[in-house]
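Yeah, one chain of the complex is gone here, protein chain that is, but the others are all in their spots.
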Amino acid sequence: MHKRRFTRGLARIKKKEDAPEYGFGSISTSNDQRMLNKDGSANVIRLGEPRFSIINLYHALVTMPWWKFNIYVLAIYLFGNLFFAFIYYAVDPNGLGGMTYHTEYEKFLEIFFFSAQSLTTVGYGRLNPVSLFDSTVAAIESMVGLLGFALATGLLYGRFSRATAKLLYSDNIIVAPYNNVRFPTADKAIMFRIVNARKNQLIEIEALIMFAYNEEVNGSIVRRFQQLKLETEKINLLAMSWTIVHPIVPESPLFGLTLEDIESVDAEFIVSIKAIDDTYVQQVYTRSSYTWKEVKWGVKFESVISKNEQGITTIDLKKISSFKSAE
Amino acid sequence: MHKRRFTRGLARIKKKEDAPEYGFGSISTSNDQRMLNKDGSANVIRLGEPRFSIINLYHALVTMPWWKFNIYVLAIYLFGNLFFAFIYYAVDPNGLGGMTYHTEYEKFLEIFFFSAQSLTTVGYGRLNPVSLFDSTVAAIESMVGLLGFALATGLLYGRFSRATAKLLYSDNIIVAPYNNVRFPTADKAIMFRIVNARKNQLIEIEALIMFAYNEEVNGSIVRRFQQLKLETEKINLLAMSWTIVHPIVPESPLFGLTLEDIESVDAEFIVSIKAIDDTYVQQVYTRSSYTWKEVKWGVKFESVISKNEQGITTIDLKKISSFKSAE
Amino acid sequence: MHKRRFTRGLARIKKKEDAPEYGFGSISTSNDQRMLNKDGSANVIRLGEPRFSIINLYHALVTMPWWKFNIYVLAIYLFGNLFFAFIYYAVDPNGLGGMTYHTEYEKFLEIFFFSAQSLTTVGYGRLNPVSLFDSTVAAIESMVGLLGFALATGLLYGRFSRATAKLLYSDNIIVAPYNNVRFPTADKAIMFRIVNARKNQLIEIEALIMFAYNEEVNGSIVRRFQQLKLETEKINLLAMSWTIVHPIVPESPLFGLTLEDIESVDAEFIVSIKAIDDTYVQQVYTRSSYTWKEVKWGVKFESVISKNEQGITTIDLKKISSFKSAE
Partner (left out) sequence: MHKRRFTRGLARIKKKEDAPEYGFGSISTSNDQRMLNKDGSANVIRLGEPRFSIINLYHALVTMPWWKFNIYVLAIYLFGNLFFAFIYYAVDPNGLGGMTYHTEYEKFLEIFFFSAQSLTTVGYGRLNPVSLFDSTVAAIESMVGLLGFALATGLLYGRFSRATAKLLYSDNIIVAPYNNVRFPTADKAIMFRIVNARKNQLIEIEALIMFAYNEEVNGSIVRRFQQLKLETEKINLLAMSWTIVHPIVPESPLFGLTLEDIESVDAEFIVSIKAIDDTYVQQVYTRSSYTWKEVKWGVKFESVISKNEQGITTIDLKKISSFKSAE
């Protein structure tokens, strides 16, 4: 039965010879697997990657969430301290001056704290290296400590200077009644909404929607892509929310399709937004995708904008996904 | 009476079907509220924003004025010191070696200075941690100190590398007599002036003026936008001042309008300037706006440029807003 | 005989009056020297460069491999320590307090470790400068140390923020049978493949192939360049591998040529890829080149894409250069 619907949906989509390449090739999807995850990453497994690379490690440390980053920093500090403490303790525990321990356990603890004092270069000095071996290790440890905090400086700056823009997308892409003098032949449009989740301003915002669907070519199912023409492709300032609208004119590949049709071809709407972050003057790219399961038919968005008592325009970020029946 | 003027002003503005989107939607202004503040930020209240975010905190620390930033840094240093001092004092005040206090007050002070010496990693060592608890806290404090100064390094660099371009705008946008062979049908033009407030050079400067006004559509007032065509849209180098000019040709939406007309439609001129900062090779964006209250009718700008005794061109930044009667 | 083949190959390449400049001028190659190395650098010797420049040094430290960078850092630390140690030892070895040496050798070692403790600013303090000379040198050394680690911080950040994108190119450029409704006049195409070697996403990828060959003009051999028109010049997302294809239509300069022809004109295919690194939102440029020796005729690439048991698309990076016979 899926097969039958597939054929029907397919027959209704207008073909375009010069369909653009999105970069996924023509591999079809199956089992309702989406091609692009909600966070904009590709839903692809990569084999044969190098097991370890210092750049991938840096990449991971810059993109992981803050709580995870903090745990890593603490863990690296703790294990670095322990590593050097074991070296002092194992090779030359009596090469340090100023120790006051009474038990073997206290001895290790004093060595551990000496290690911490060397790694952070606080170097109080009550505990200090006397023997040749311990002096050498301490010289290495304090250099490693400084380089470690140099790295942390770069990582912190990298995390902050990178993660400056965040868009909220509406949970659904909706098909709503539409009436616009510029598109007289469209009585429906497909649309979603975005809003800036941060305080920084976004300018020169551009949007792109690609419609991905399965097609049968010579007996095998291939993935096709068509760009959907937007009512407005670019705005100057994302001060309010922005509703990105594709009017379903007769030329649209979506014209005449029903929810069953787009289900049958495993439709996915791949969304790319490009903007400039005004605070750091940085180009910002976000992507997301809506599968046919996230399409709502015959509804319309509720307004997120109102005026407060002073007459100042007010926008409510929490309503970004709210919609109501369209009749 | 406002209503009457509104209708009159409206009737005189040429309609354009494909008016561009600026990003404010079609919400009308009221009570003389401007849409864009003079500093280029949107005059909008945002609800539902996350109460706290580490990125918004960073953003605030990078964009606040220097005096405020310095107070924050000093306060964080002082309270960080106090915080750790209280821990030592409350839990194990006698776990430190080398103390010389005579009174309880001096005891706390010595602990406070030990805390400061740990946080900055100066660690003179007369005061040094002996007990297990104090050694542990000191190991944490010196690491926190290093990370704190790593953060400060990034913040300082972020502040400097960001805030490198600043334009001075003339206080008013003026309507002046105009005579240019390229625009023979214009006898008036609307114009404002900019000058680089910094020593760094700005290149490839582009300007855009949007004319925003209220319009009555089906009984409700909506906001419309029209881009004003400029005499020159781009210059190579902002070496002098630049007067950005929109000739009021018959095709202009401003043609035939009076000051009363633009008041009645709550006119606002939204200005965007784009340039490249030549020192840091960074794209620079500034925005500002002039409401109808900031329009001066029938005046012309005084020249900011002269020649000194050696014949070298001289520009006086203080005259950027100076104008004189145009008759 | 080379001469004869050269003439034949030449006669078959369609001339274009407005051949674009690549930046190599019209110097011919000889002795099978390639113009562009595989890593994208130009195969050119530069004379008259300034012997030393601090910027070239920084450049070298940022672009050298990690193992080399680490050795440099260790060596600079070691020699910096030794340099200051010799100064203390040569001028005023007894100006330090807290020494415990018994032999001259131990004396030098203690001075060396004092030097290390000053350079890293750990400053335990058992060893400390007492005399005027040693105090002065120590004040300089600790400042040099801090500036050195400030430099290391910048270098580490520079290395990480720079080296974020890496493409894998197929080892060969191949000439394969071709059948595409958009290019009905082509039955062969020349193509190579790329894949992202890193975990970060690459977006807005653009490709360019220049065909470089020798031509005889007025008796002297000059180098000519022609851009090859691609099936697809840009894709949105490099999620999979991307095969960059030039269909050999009759208008192509490669039409009708054989492997002997392209050998006779010392053909080189110069490849430029431009993309945006999505993690750091940075433009990325890579170049490479294939000489006629790296052209494989009459083969086709094996697919790198498959589906795993869960139906998720899987890509195997190790197969990027795999091809098989095309018959």
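A, B and C label the chains in the order they appear, each numbered from 1.
Heads up, the rule we're going with is that a contact is a pair of C-beta atoms (placed from the backbone, for glycine too) under 8 Å apart; a residue touches a chain by one contact, two chains touch by 3 or more.
Since the structure is predicted, the reported quantities are computational estimates derived from the model, not experimental observations.
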Which listed residue, B:208, B:235 or B:326, touches the chain dropped from view?
B:235
Write down which of B:47, B:60, B:75 or B:305 is the residue touching the left-out chain.
B:305
Give me the chain A residues in contact with the hidden chain, please.
121, 123-125, 153
Where the missing chain touches chain C, by residue
17-18, 20-25, 27, 29-31, 33, 35-36, 40-50, 53-56, 58-60, 62-63, 97-98, 117-118, 121-125, 127-130, 132, 135-136, 138-139, 142-143, 145-147, 150-151, 153-154, 157-158, 162, 208, 210, 272, 282-285, 287
Note that chain B touches the absent chain at residues 66, 73, 77, 81, 100, 109, 113, 116-117, 120-127, 149, 152-153, 156-157, 160-161, 163-164, 166, 181-182, 197-201, 203, 205, 232, 234-240, 242, 276, 278-281, 305, 307-308, 310-319
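Assume only the chains that are shown with their structure count from here on.
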Over half shared or under half: which fits the residue numbers at the contact of copies chain A and chain B, same or different?
different
Please work out the Cα centroid separation of chain A and chain B, and write it as a whole number of Å.
28
Which integer distance in Å separates the CA centroid of chain B from that of chain C?
39
Going by the contact rule already set, what residues in chain C reach two or more other chains?
121, 123-125, 153
